[in-house]
Every structure is written in C-alpha cells, then in structure tokens.
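Note that one protein chain of the assembly has been removed; the remaining protein chains are unaltered in position.
Moving on, here comes chain A:
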Amino acid sequence: MKWVYRILSLIAAFFFLAPLVWMLIVSIKQEGMKIVTLVDWFTPPYSFAVYDEILSTTKLMNWTFNSFFVAVCVTILTVAVAAMASFAISKIPFRYRTAMFFFVLAGLLIPGEAVIIPLYQVAKDMNILNSYQGLILPALASPVAVIVLKSFFDGVPNELVESVQIDGAGVWRIFWSIMLPLTRPALASMAILTFIGSWNNFLWPFLSVTDDNLFTLPMGIPTLMNQYSEDYVKPMVINTLSSLPILLLFIVFERQIVKGISLTGIKG
C-alpha cells in the first residue's frame, strides 16, 4: 500500500515538473530540428545561440527592468500606504473610525476587472496613460492589504502602546519603532505577495500602455510570440528568460512565500 502512495505521489510530481523541464529543454534545442517523438526533444545537440539572439534583438531585458521597477515601486508604496492606513484604523481613536473601516471593506467587493474601462478613461483624463505613473499609481490602494494588516495591528496589545506612550513616545514613534517591527512577518508576507501580484499583473498594463519601451513582461511576451507560428525554440527561450528572475526569487524566498500565503490567506 505504501508503494502505491509513493508511486502516485511521484507521478503527480512528474506532471507538475514536466512542462517546465520540457520548456527548458526545448529552449536549448537548435531551431528547425526534425521532431517526431518526445525523445527527439531530449536528444542533443543543444545550443544557447537562440538565447543570445533573443537578448540582442528584442526588448526583453528592457521589459524585465520595467517589470522589476514597477513591482518594486508598487510593493514598497502599497505596503507603506496600507500600513499607515491600517495603523490609523487599528490604533488611533478618531471619529468615523468604524465608517472608515467599512469604506475600505467595501473595496474588497469591487473587482479591478469591473472598473477597468472607466479607469482607462480616468487615467486618460489625468494624462497618465503610457507612463510609469500610470502603471504604478492605480495599483497602490489595496483594501485587502489594509484589512489584513489591521488584523495584525489589532494583535498588538493596547496596554503595550499606552505604556510606551507614558514613556514619552509620540504617535509616529509608536508606529515606526513599535508597530512595524512587531508585525514584520506580516509586512514581509504582504510585500512578497504584492510583488508577485504586480510582477504578473496583465490586464491594466495591457490596456494603459501602448509604447513598447514601457511594456512589462506579461504584456511584452504576447507581442513577441505573435511573430513565431511554427518555431518552438524562440517562444520557449522567451518563456524561460522571462521566468528566470521570479523563479530565482522563489528559490531564495520559498519559506517566506509559503508562510505568507498561509498567514494572510491571499493570492497576492
């Protein structure tokens, strides 16, 4: 019985890895080879020539930079903005506190896809189509991030905050030197998930940017792929090159990513 489980597990693992392995193998084949069976893909000769070609003739590097730049800005600013807002809602006893909480909560019900057409018009009116601002700004107000971080700030006892206050710390000090360090795992999880979300964001960049110098990877890839109808090697090189940064990041941060998902229960 144990062996049955073991073999079934290995088969499952095979199906999850196989497409990726195939992608890597195809990407280092030479173009125009005759392929009849699966084994043909896995027989040498191999070559990295197409990698050089893609890197030197396309804007893939440029787009990788854009994706990184946008994702880093979005991550830092989203977490900063959400942390400040959730700190206010969690710990500052202002008027309309409950109303503000529900105002943010309502945002959870508004799917980005449903406002994307009017958002396009709004961005056009503000003249931020085809710009980094246009890619970054609309992504920054994340109600999910506020609600999740609020629940973590709520976990910091009020007695602790008040005892620090008695020692003479101001509100900013409390936020910066008490709240943020105490909720670091939650902030880190939120940051990683926001980064992955931004890195993979497709629909809004796709609609708001037409200048190919400003493309991010997910929107640049389809424009490249359309040029190759019969060839397998170039598309797989493009796939591989554009996945390498996020795969490396995953390998480095795997534990935090996994913890982040179970901690916050969100998909970035």
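Assume a residue touches a chain if its C-beta (ideal position, glycine included) is under 8 Å from a C-beta of that chain, and two chains touch if they have at least 3 such contacts; residues count from 1.
Heads up, the rule we're going with is that contacts and distances are computed from a predicted model.
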{"item": "Options \"Insulinase family protein\", \"Sugar ABC transporter permease\", \"Heme exporter protein D\" or \"2-oxoisovalerate dehydrogenase subunit beta\": UniProt name of the undisplayed chain", "value": "\"Sugar ABC transporter permease\""}
{"item": "Contact partner of the left-out chain, one of A:50, A:214 or A:236", "value": "A:236"}
{"item": "Contact residue for the chain not shown (choose from A:174, A:187 or A:214)", "value": "A:174"}
{"item": "Absent-chain contact - pick from A:62, A:130, A:151 or A:200", "value": "A:200"}
{"item": "Contact footprint on chain A, counting only the chain that is left out", "value": "5-6, 8-9, 12-13, 15-20, 22-23, 26, 35, 37-39, 41, 80-82, 84-85, 87-89, 91-95, 97, 100, 104, 107-111, 113-122, 137-138, 140-141, 143, 146, 158, 161-162, 165, 171, 174-175, 196, 199-200, 202-203, 207, 217-219, 221-222, 225, 232, 235-236, 238-239, 242-243, 246-247, 249-250, 254, 257-258, 261-262, 265, 267"}
